[in-house]
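Worksheet: one structure, shown below.
A single protein chain has been omitted; all remaining protein chains appear in their positions.
== subunit A ==
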């Protein structure tokens, strides 16, 4: 992952580029332009914030990405520095005249204004945090550059403190991620640079935060001293130009809760890092299943780092990616043997703190509903039509992933023939993979396909199909256990064929049942049954206990295809897809046709009543006595017993639902939406 990250930064003009290139320039330049810039800059930053929070017009966000990129590109271009990252040579380069960055900054500001203008609509809900973060980070970095003297002085006070804000300099590549591992003896210049990069927050935005922070964390941990910009020391020594009064005036109205949450997050992070630093020295006993080799070790740690800081402030972002760049690229690449496309996976590390921070904060979500859309819920058919009309992205790459998997087919078959079973995991529909395997290698063999994502697959059905269709057992027993035994006997007989069992989504909604897994495990255990399955759900391993896992004897293969789960999700009750009630309606019609005229009358009576009172919120069914009264009036039934007999039949066909009200009265409803019922009634009247 990290190697990829490094590459990106080099060849694409993304947001960090401008800041990085700026950073690598000599301090003197910055000093020169300090006076001019800061004032302008602060003005703009404040203005930005103001606009951001005041403006309440509707979002118009389509241009955000483009504008952002343009402005970044422009800046980095204007700054007159090369695109290469952390090039030591750039220090000796001729300094660009102060006017140039100045102009660039103005440009940036105007661009940002535009960007912010389009962004602000949803900024409150968190989705724009990314954009905002990158923008604010840039602002913060440039601001930090303007006060190099002060910060380096702070640095010299604690010369030996290990520091994290290390750049992607070649020298630091390969050194550990924490300060403790880093060579302490660094040149002052180097330190200065890294210090100057550790940002102080944009004055307007994080003012309230840093205040509360300095309150809560008055004695900062020593090793943090040098790097966190918002520790009391650096906060106190902030540039005198900062117009505090103005900033507070312009301060956006922020909910105190978010502030508290951020402080909490930060504290918890610090605590974790302290622990992590102390743990770093002996990494051989982290987890027994972890790899022991040093190079592979860094990856999981990095991941953890990412996770910690994901929800963090903008000023932490920077460190995160710098650390990412310190991992030697070779360490994370896949090893030989496996196809090149399968990256080495790091175990996902999450901190428990994240759980509490997620659950303690009642995240403010807006009250927008889907009714704002012209058509809140698309129908399934319309959805499919729209998606089919659109060309898929990355078609070539996805095809290449599939081809890579095809190369593995002989391996799978070899493993399967030695008594192992195959489980495919990874993102993307693996239906195609198993289907291709079936078409290429299993046509001549005895095989059976189980669609685990189908909502009606049951163990009994599976076994019956297996016995009747695949194994040609004429009259299979009806009991599950007996069926299993029959399969076992049939396959244990000499000369019995090998059976390939292909299971799509072995963790599908119906497959999660204990009974189903028991059946599959029993089958998989048989020497002549070869199971090739795919798993999609992220928690799928929870389905199996140790006993079952041993029975399955799985070999796990990463079969990431990134193909859409079209077939698999078509059965899921999707949130955004309108539930088509065609099925319910047609079944209702079928049952209705077979009823006696009197029974039809009763049902229509009930249904009409429900349609009439559809708007009544307090209506929760027609009382039985009322129904009886009306039926008698309409000469539909003569006694309550007769009515009950009819109702029993309705109930058996699931045409009605009875519920006991709180005073014990039986209430009858038709379990369909009012619109459907009226449609049904209309069709009844037609015929």
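The rule is short, and it goes like this: a residue touches a chain if its C-beta (ideal position, glycine included) is under 8 Å from a C-beta of that chain, and two chains touch if they have at least 3 such contacts; residues count from 1.
Criterion: contacts and distances are computed from a predicted model.
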"Aminotransferase class I/classII large domain-containing protein", "Alpha/beta hydrolase fold-3 domain-containing protein", "Origin recognition complex subunit 3" or "Myotubularin-related protein 6" - which is the UniProt name of the missing chain: "Origin recognition complex subunit 3"
Given A:445, A:489, A:590 or A:651, the one touching the chain that is not displayed: A:489
Residue in contact with the excluded chain [from A:535, A:604, A:637 or A:655]: A:535
